[in-house]
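Left out: one protein chain. Kept in place: all the others.
And now, chain A:
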C-alpha cells in the first residue's frame, strides 16, 4: 500500500532512516524463514515528479494502514502519513484524480454520521484565511456528507501544495507546482519535545543530548518495552531518558564519577532526570572505563541496543584509565601506596577518538544480541568528501543508516546506525583489530587527541590558507542546517 509521507523540513538526512527503523519496530518486514530479522531491511520509496530528495513530500510503500499509523505517531520527523486521494499540477488535475480515486476507499470516510476537517497547507508560504476557505470550497466536488468538526474530527483531510515561491523556502528550486489531497492516517506527536526540552530538565551537562535528537536515536535503536539499552558514555542520562520514554530498560556507565554518582545534589542527578518525567529509572548506573570494561569473561549478547554520543574531543574530550600523573613524592615505577588506596582518585589519560570508536565497536560486537543495534555519533570534517568507506567498520556490523547533521562550516556529525549481523568470535575480533589499524592509518591526522578540536576551532585565516575548502561548492539551501 502506497502512502504519502510528509516530513517536517528538519534533519533531512534522518527522515527516511527513522521511518525505516520504525517500520521494522512495528513489524513491517516479514521475518526470514529462520525467524531472524537480521538482514538489512529497507522500504520502497518514491518521490513526486521533479522533486528533490530533500522535498518534504515522499511516497512510501507500507504493508498496512496500522503500520503507517504507528510509524507516524512514534516518529519525530513525520508530519503526517496520508492515504493519497489525488495529486496534480493544477486544480483540474487534482479534481480528475480525486474523482478517479475508487469510491470504495472514499465513501467510508464521507458518511453522514462522521465528522471531518480539511486543513490547507502550503509548504514555504502562508495562506490567508480567506484563501484557505476558497480552496476548501473548491473541493465541493467531493461528496462530504459528514459534520465539520475543527477540534476533534473523526477524519482529517489535508490539501497540501508546494510551488516555486522564490528562493527562500529552504529547498532547491521547485520545478513546478504540485497539489496533494489525502486523508490523514497518523501524525507525529511533537508535544513530547516541549515536555522533554533540555531547558526545563533539572540536571544537564555541557554535552547533554538535545531531546529531539535523543528521541531520534532511541528510534534508531528500536527502543521498546522489554529491551535493554546501554549507554557507555551516559553523562547526565539524556539519551537513556529518551529510550526509557519508549519503555526500554536502561543501563549506563561513565568514567566521571561526579556526574553519575553525585550530580548537583540529592534532587538533581541522573536519577532525578528520570523521576522528573515519571520514567522508570536505569537498572544500573556505574562508573567504569569504556577502554577497560569490567564485564566478566564469557558475558555476551546482553544488550538489545547500545546508543551513545562518544566524547570525540570537540566539546569534551574522552578519558581512560592508565594515567601517569604521579602522586606527590612518589617515583616511577607507578605504585599507589597502601595507605592511600582507599578513596584514591586515579589520574586518567587522554582517550583518542580512534581508540574510543574501536573500543565501542568491540564492546558492541560482543555485548549486543544478534540483530541488535549500535547507534552513535561520529564527527566528520567537512573539507573531506564523505563516503561510506570512511566510517568505522567492524565485521560483525552492517551500516544501515548514516545521517548527517551539519554543525558548522567546518564539521558535521553523522548519526551512524549499525546492525549486528555477524556472531562475535576471537577470530573476528582479531580481524576487526586489523581493519581498525587501516582505518586509523587513514584518519590519523584528525582522530588523535586535540586535532579535531583545533580543526574545528582554529582561526579561519589559518584554515583558508591550508585547505582547498570552498564555501561556494556547498549547497546554498539551508536544509541540512535545520
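One rule holds in what follows: a residue touches a chain if its C-beta (ideal position, glycine included) is under 8 Å from a C-beta of that chain, and two chains touch if they have at least 3 such contacts; residues count from 1.
In the analysis below, contacts and distances are computed from a predicted model.
Of "Ras-related protein Rab-4B", "Glycosyl transferase family 28 C-terminal domain-containing protein", "HSP7E protein" or "TRM112-like protein", only "TRM112-like protein" is the UniProt protein name of the chain excluded from the display.
Among A:1, A:107, A:148 or A:336, only A:336 touches the chain left out of the display. When the full complex is taken into account, the listed residue touching the unshown chain is A:321, out of A:132, A:207, A:276 or A:321.
The chain not shown here is touched by just one of A:115, A:207 or A:288, and that residue is A:288. From the options A:118, A:162 or A:249, the residue with contact to the chain not on display is A:249. Taking the whole complex into account, chain A touches the unshown chain at residues 225-228, 249, 251, 255, 257, 260-262, 280-281, 283-289, 292-297, 299, 301-302, 321-325, 334-336, 341, 343-344, 346-347.
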